[in-house]
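The complex appears here minus one protein chain, its other protein chains still in place.
Entry: subunit A
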Amino acid sequence: MPISFDHKMTWLHKINPSVKLVVLACLFVAVLFIHNPNVMVLFAIGPAILFLFFTGHPFKRILLFSIPFLLIFLSTSSSMILFGKGETTLFHWGLIDITVESLYRGMHLGFRAIIYAMLGLTFALTTSQVLLFYSLMQQLKLNPKYAYSFMAGIRLIPIMIEELTAIRYARMVRGIQNTYTVSGIFSSIKGYSIPLLSQSIRRAYRIAVAMEAKRFTDSRKRTYYYQLHFSRYDLLFIAYFGLFLLLVLSISGHYPLFPVVDVRSL
């Protein structure tokens, strides 16, 4: 969890969290409609610059965070590369049929997954969760009932992790062997989830009762401890991705890296 790591504040931290979330959601949809691998590969540079240099975390830690990206790239692209449809076969062995078409498509998918991962991680590393929900209440008019429930829930995460560890030790002390049969896996899922869930439900219920006893209501006429506003950094963030997208579209039109324009109709 990013909260526990020391890091510097950068301009990404100063963006209004609602703006950041909405821009990311728009980018998600935009990337969904990129079918040209030239655009996709070049576009990956945009989030990569932000992720590598502007999250305020030390470079070593950023590199550590990037290790799963390789796994994601491999796992997302591999089934398409190995088993995708296509005409021009490069390699054939049993069920495996690697074609030029499936290779391009698999790479395209891998890059898309990495772009999503980088955008998501950049958001998680540069956004305070509490400020996010305060901002959602103020800028996007989220009902306080939901916002405060989420914030209370997030606060419970460390307690739940602690409980999970306690359950693991308790099982070890009592000599429970993890068996890797179907019934063994199901019984250990139950063994962990039932105590965790029942404690969580009790705790959530008590918090809700306590909040209502202190006159918590979902009235819109409330005051906020943190006041959040828009700033020039919001414009900078929107402009960064807007201009970058235009730049990528023009470069990829003039200097294509691959001889393919649409991975769906190869």
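One rule holds in what follows: a contact is a pair of C-beta atoms (placed from the backbone, for glycine too) under 8 Å apart; a residue touches a chain by one contact, two chains touch by 3 or more; residues count from 1.
By our rule, contacts and distances are computed from a predicted model.
**Student:** What name does the UniProt record list for the absent chain among "NADH-quinone oxidoreductase subunit J", "Dihydroxyacetone kinase subunit L", "Polysulfide reductase NrfD" or "Thiamine ABC transporter permease"?
**Tutor:** "Thiamine ABC transporter permease"
**Student:** Just to verify: which one of A:103, A:118 or A:260 makes contact with the chain not shown?
**Tutor:** In the complete complex, the chain left out is touched by residue A:118.
**Student:** Check each of A:172, A:189 or A:257 against the chain that is not shown and name the one that touches it.
**Tutor:** Checking the options A:172, A:189 or A:257, the one contacting the hidden chain is A:189.
**Student:** Looking at A:90, A:140, A:161 or A:176, which residue reaches the missing chain?
**Tutor:** Here the residue in touch with the unshown chain is A:161.
**Student:** Can you name the residues of subunit A that touch the chain not displayed here?
**Tutor:** Residues touching the hidden chain, for subunit A, are 1-2, 24-25, 27-28, 32, 65, 68-69, 71-72, 74-76, 78-80, 82-85, 96-97, 102, 105, 109, 112-113, 116-121, 123-125, 129, 132, 145-146, 149-150, 152-154, 156-157, 160-161, 164, 186, 189-190, 192-194, 196-198, 200-205, 207-209, 211-212, 216, 218, 263-264.
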